[in-house]
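Only one protein chain is missing; all other protein chains are in place.
Letters A and B name the chains as they come in the text, with residue numbers starting at 1 for each one.
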Amino acid sequence: MIDESGLIIRDLSVSVSGARLFPPLSLHVRPGEVVAVTGRSGVGKSTLLSAICGTLDPCFDVSGDILVDGRVVRGVAAESRHVGILFQDDLLFPHMTVGDNLGFGLPPKLSRVERRTRIGDALAEAGLEGFESRDPATLSGGQRARIGCLRALLARPSVLLLDEPFSALDPESRSRFRQFVFQTTERRGLPVLLVTHDVGDVENLGDRSRVLSLDVLENGVSG
Amino acid sequence: MALNFLRYGPWLVLTLFLVPLVAGGIGTLLPAFGYLPALGGVNFSLDPWRALAAYPGVWDAVFRSLATGLAAAFLSFALVMGGLTFFHDSRWMGRLRAVLAPILAVPHAALAVGLVFVLSPSGWLVRMASPGFTGWDRPPDVALAPDPHGVSLVLALVIKEIPYLLLVSLAALERLPTARSVDIGRSLGYSGPVSWLKLVMPQLAGRIRLPVYAVIAFSVSTVDMAIILTATPTPTLGVLILRWMREADLSFQFVAAAGAVLQVGVVLAAVLIWRIGEVVSRFLLKAWLQRGGRNLFPGAIILAAVPTGIVSLLGGLGLVGLLIWSFAGRWRFPDAVPGRWSLENWVDRFDMIADPLAATLSLATASTVAAAILAIVGLEAETRFGRGQRTMALILLPLILPEVAFLFGFQVFLVGLHADGSWGGVIWAHLLFVLPYTYLTLAGPYRGLDPRYARAAACLGASPARVFWSVRLPLLLRPLLIAMAVGFAVSVGSYLPTVFAGAGRVTTLTTEAVTLSSGGDRRLIGVVGVLQAGLPFLAFALAWAIPRLVRWRRFGVGLGHD
Partner (left out) sequence: MRHSRTVRHWIVLCLWLIGTAIPFGQVASAEDQALDWDRALEKARGQTVYWNAWGGDDSINAYVDWVGQRVKEDYGVTLVHVKVGDISETVRRILAEKAAGRDSGGSVDLMWINGENFKAMKDNGLLFGPFADALPNRELIDTQENPAILRDFTVPTDGYESPWGGAKLIFVYDTARLANPPRDAGALLAYATANPGRVTYPAPPNFLGTTFLKQVLYELVEDPSELLSPAGQNFDAVTAPLWDYLSALHPTLWREGRDYPATEDDLIGLLDDGSVDIALAFNPAKASNAIEQDRLVDTARTYVPDAGSIGNTHYVAIPFNASAKEGAAIVANFLLSPEAQARKQDPRIWGDPTVLSMSRLDDTARALFDDLPRGVATLSPEELGRTLPEPHPTWMTRIEEVWLRRYGA
């Protein structure tokens, strides 16, 4: 029996008007595993993540397979892929309270009480109890980053993509947030694909992590 | 289903929009070449053009239209840029925006009359100085406003266009890295104003090109302001066209149609001249940019600020003048204030005003809401499917085309549909002007909205509809309301669209004001003018207050926090 859990990419390539951004890529990120994608600026790291989560601009052509827990998701609308993503900016919606931001990720059918409980639990997980009605603008960078991460997790994604989520933070909040993310994803057994400039981001994770360089790929060595 | 509707949304919007334009254009073009069977014109000919060319003073009028229109557009552009150069980072720029909004919203006719109240030989300025300083017990016999050279017309247009351009510029600046650019410039040793001029202004000018063209088109072809502010023997082309249309001798309809076509040519010529000037000044600016000068000449700030100050003061005095006249009992020259004050104009005559007021209110509300929905449909479709931007640009046509060019034909079209004089017909006619302004004001912020918010929401499992309702729309609440306030002001001030589509049955404050202006009771004009200015002001006040209220309700605090 073939293990299909987690994120599977087969011969994935992205091209714009005929020009390919990087050579065909194949990859299997298993639940709880963290794969760090590195590479110089402009090699297409973020584009790769967009292709996986389904928000790529229509002018790009995607070929190859993307499977999430065995489901083919290429061609499926972004909102139905169950792929969560965190960007460098936390992108908390400025017109919503912290609680509303978190609630935005929750499935629609939940009761009022259930929603409130889950939001409260999430805040507790981040050490931000009682922040429900706060304006996101009044939070610190580290706090906002944690809320952004929890918002993504509340949507129950099958895969989490991270697009340089640590680089905008100061060193202290950076390491705290990094720890927070990897602990939380490990607890949930989530496959994580991380785009980063800094391999140091994953160095403490041991055999839970792998590094994949798109630069090396480009030079003809497959990962 | 909803998705399909949205996919075809832009086409629906355009159809609603292009049909009357095309029908109106044909209905104007055919008579211009002699074809209008109802008047016995069954053969094509150039006779209307010959009659037009032979009409006394027509070429002077064309020149006057061009000169006043371009002068007004240039002055307002220069003053806005000058003001922004020195005050873009000033704390009261935001407040200035709120002060100028009511002037932007004052219908043209009311502002023009207000200006006459202030500037004319028997106007307020002369009254205040007489007989004390001047010794005049009769108004001096000089032509000030209206005047034969179109100076007061240019002045009125500038008063009207400065707030509009400023509003558009401020909106565009929010989307530009203004502060950062200026900071970089200053760190390289350029003064703040020079940094702004060299680094921000060129980007800004590119962003507001279309609004500037709209200003040119409007200034060149304005009719109601020109009627009030040009001397009778020295009209602009727009005024002549209206005179021909009102000529009892019906053969003049052909000349009027030809004139309307000519008006299009004049507008195009004006835009072309502006474009040439733009290219030349870009070239000059580039040379100046490369020379590396760090400072402006010493008096520049005065040159940039004082004219704007004077112009705003005159506009303000005009508005106050309207207000005072509306409470005047008897106000004879040279008294500086009315000899007798009275509420009669408001109380006894209010039932004359009540119906037009209600009509103005419902027309403006309906057309503004419709325009907002249509603009959003177009922009949302563009955002989701990534196309239609070019096609949707067609709805800006009415801003570039002079109103008269297609309104005569549009009237014939509505009559054919049996929809003239119906509310639907008039709302439609208003929409032709309300939608472009609403769309123009909204498009920038809509396209400029950080697309990652929508992506983040989609990756959280939100459907496109939910992304729209819960993320994009609330984030755009403020620009949307401003766009609606602009649309509302446009509808309140519309004269020709109401007259043509309304079959004369629909009386708004503006048609009432123009009708009254041929009857001349300054006190009643004051009342109507005050109401006209008050409605859009209210709309702007709401556009200012609602986002704050929403924020306040959401977070409990943060009024004024952005």
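Quick notes on this one:
What we mean here is this: contacts are C-beta pairs under 8 Å (C-beta built on N, C-alpha and C of every residue); 3 or more make two chains touch, one makes a residue touch a chain.
These figures come from a predicted structure and were not determined experimentally.
Between the chain not shown and the residues B:15, B:45, B:90 or B:232, the one that touches is B:232. Considering the whole complex, the residue from B:12, B:245, B:273 or B:393 that touches the absent chain is B:245. If you put the missing chain back, the residues of chain B touching it would be 36-39, 56-57, 60-61, 121-122, 137-139, 141-143, 146-148, 231-234, 243, 245-250, 253, 329-330, 332-333, 340, 349, 352, 362, 365-366, 369-370, 373, 408, 411-413, 415-416, 418-425, 427, 466, 469-470, 473-474, 499, 503-505, 507, 511-512, 514-516, 518-522, 524, 550, 554.
Everything below uses one rule, namely that only the chains that are shown with their structure count from here on.
Between chain A and chain B, the centres computed from C-alpha atoms are 48 Å apart. Residues 386, 450, 452-453, 455-464, 470-471, 474-475, 477, 550-551, 554-558, 561 of chain B touch chain A in their complex.
Interface residues of chain A facing chain B in the complex, by the touch rule stated above, are 50, 53-55, 57-59, 77-85, 87, 89, 91, 93-97, 104-105, 107, 133-135, 137, 151-152, 155, 157.
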